[in-house]
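Pasting in a structure now, in structure tokens, and then I'll have a few things to ask.
With one protein chain withheld, the remaining protein chains of the complex are depicted in position.
Let's turn to chain A:
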């Protein structure tokens, strides 16, 4: 521990900080002896799964713990000032000058009933600046976060801006006071990959111009790797590993870090090659008495000593690990995982799903809005079609069309096993309805909170499979076993289950009627990586056993690559590229696909030169002429792009809608082997 600082004090210093939440008269410890030191100008990443205490660190630093949370002990300093001794005016002063925070969901961080300008000006108002000077500084600040037309944005209300714009405004607000410490709590979660990449680029750029230190909290290892110098890994309120980001991610010295990294679907890994690794077991509940190492119960290399003796933070020269056996952590060699899907895809069978010229036009204020325009594709039984595109590209509308929640425009045709489907679910016979099911992103809102798991699954079985009595009970046990739940879970209600378990219930519900097609709408994007891996494994297994087809919507290209056999890329309701997953990922690519792929941050820190898309996705009410992508296309050829919609150029079952000859289209060098 350093007693005297000669040079400027660290921007943030946490020394053996303990934080607890008090519930029913008992202190539940959520942070245990956490020590973090962030030097001026340094960017520090904090990773870990939900419930590990990442956000509690931020709340503690900002002194905004909920009413029942309090710091039990340790030292907390911001720029050399003891946070625990500040009185209210001093705390306010510190917030006004020294610390800023950006959190997830910028839309909610902005006051809905005040203009953006008013909210931005407040930052200067607190600093005692007003009038024209403040307005000019606000304009300059918005320009710094690459907002063109600051005056227009200042006059807007938050809901009139897109998610990416909102996040820029919040970042501008946070940086306006030139803070010594900027805390970013999941700033890109919920944003599209392209927008996420832009925000990350922006933060990286601004780092160079401002002197702020950064505490970057995220479960997205790629995002952390692209911004941070050093990284800390939190598990159950303990800092289990810390060190330079590159080293920690390429050569982890704690089994938890290693397991987290192994859960990620690596480039090139697909369901046909190997199952994903998961972390068995659960996070200890807050307040649990932990003897020995906190990760020991879930650790594959735990020995007796790990259960008895709490590991100290071993100093490994510039990095530390809280593992007795930090020398033995073997990152590369996981367990031998067998491929999930063994059966090879049989070609030229009757497709399970066929779409022919399907469109959906909404009418907004008398104007036509082409949410989905002229989409044709097929999906074989037992295969997965990945639907990829930014928000507003028509992915969700397409899913709704399949399920019959909205009726397609006349002229389009959707076929299930060669039989034409009625436009809406209400007109479809029961067997068609049960043949098409959906798993939603958020199982919380998809499952009725008032019912038990037994009721939820039982109802699906009686409604969709028409089962009663003993046969229903037998089938329920089979289904529950198939999604790896146990009989014990049947009596519980959704709120008593973790996110992953809830998603299993939702999957069981969808599979109750033995569906032919399951639409998975971002089924893992609300889940932690280890739980995501388990759910992806489960989906792959169920697919193999039951020859069910998936329409898999996700903005996470790594996840899509793992599960998909075919990929469709949508932009403004138009199909831009369609082909076998391997071909879509290796190229040649449509310029849009190429931009999407290049936007993915990789946790190895090596990132392809990102292809920047200009501007925002145009309004579907007023789509560009010619090729819908021409306004943002980095490879626009010329006039032809503005006048003529390019045809689908197809070769080997891989179609690309572009004027550029196939041979000249880009191929990305893979980010990692």
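Just so we're on the same page, a residue touches a chain if its C-beta (ideal position, glycine included) is under 8 Å from a C-beta of that chain, and two chains touch if they have at least 3 such contacts; residues count from 1.
To be clear about the criterion, contacts and distances are computed from a predicted model.
Per the UniProt record, the chain missing from the shown structure is "Peptide/nickel transport system permease protein", taken from the list "4Fe-4S ferredoxin-type domain-containing protein", "histidine kinase", "Peptide/nickel transport system permease protein" or "L-serine deaminase". Touch with the chain that is not drawn comes from one residue among A:110, A:240, A:628 or A:641, which is A:110. Checked against the hidden chain, the listed residues A:27, A:122, A:229 or A:356 yield one contact partner: A:122. Across A:19, A:34 or A:101, the single residue that touches the chain missing here is A:101.
Touching the omitted chain from chain A are residues 62, 64, 67, 92-97, 99-101, 103, 105, 108-115, 119, 122-123, 126, 157, 159-160, 170, 173, 365.
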